[in-house]
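Pasting in a structure now, in structure tokens, and then I'll have a few things to ask.
All protein chains of the complex are present and in place, except for one that has been dropped.
Our next item is chain A:
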Amino acid sequence: MSLKPSSPHSSRRAGLSGEFYVPAALAIITLIYLISAIQLGPPMKAGNMTASFFPIATAIIMLIALSCAMVHALRGKARASAESSPADAESHDEIASGRQYAGLSLGAIGVVVLTAGYLLAFDLIGYFVATFVYVLLLCCLFGGGFRDKWLTKLIAAVAITLAGYLLFEVVFQVRLPTLWSQ
């Protein structure tokens, strides 16, 4: 997994994989966390631990563990480069590639974008319309496009929307937002 928009060529150029980038991203989050923890005040006061002690200790141990993971990733990369020929590297890249953007496959990006859109639409246009459209698009994403068995997908979208309504609103009495309640 690469965190950069990648083709086989770009991932070879970048050299590092998600094995390095994931702990690196977590290290940035942990640093922000550590700074916020330090801003809470001194870790000890009158011999007692304060609210900042535990987060500071956790963040420091986390940073050490993340450093180990990053060093391990760098060493692994160096070892792999030393052991494999350019031809091997190329074939490996071709196997591992599948187009990825920021470490997400196209399918995963589709799910993230559709879900984010659903969250926005859920409050704005209510459960029924938002859910029907979301389910229909998800069916297309998981079922290989709209053209293939489109009627089945349409029926599935209506059925899942109604089943969700029955489950939450009727059986479990959860008040779902509707277009007419806005």
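One rule holds for everything that comes next: a contact is a pair of C-beta atoms (placed from the backbone, for glycine too) under 8 Å apart; a residue touches a chain by one contact, two chains touch by 3 or more; residues count from 1.
Criterion: contacts and distances are computed from a predicted model.
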| From "Tricarboxylate transporter", "Spermidine/putrescine import ATP-binding protein PotA", "Transglutaminase-like superfamily protein" or "Acyl carrier protein", the hidden chain's UniProt protein name | "Tricarboxylate transporter"
| message | One chain is left out of this view; which of A:I28, A:V112 or A:L179 touches it in the full complex? | response | A:V112
| note | Among A:L16, A:L104 or A:V129, contact with the omitted chain is made only by A:L104
| remark: Those residues of chain A that touch the unshown chain are 1, 18-19, 22-23, 25-26, 30, 33, 36-37, 40, 44, 47-49, 51, 53-55, 58-59, 61-62, 65-66, 68-69, 72, 98, 103-105, 107-108, 110-112, 115-116, 118-119, 122-123, 127, 131, 134-135, 138-144, 152-153, 156-157, 160-161, 163-164, 167-168, 171-176
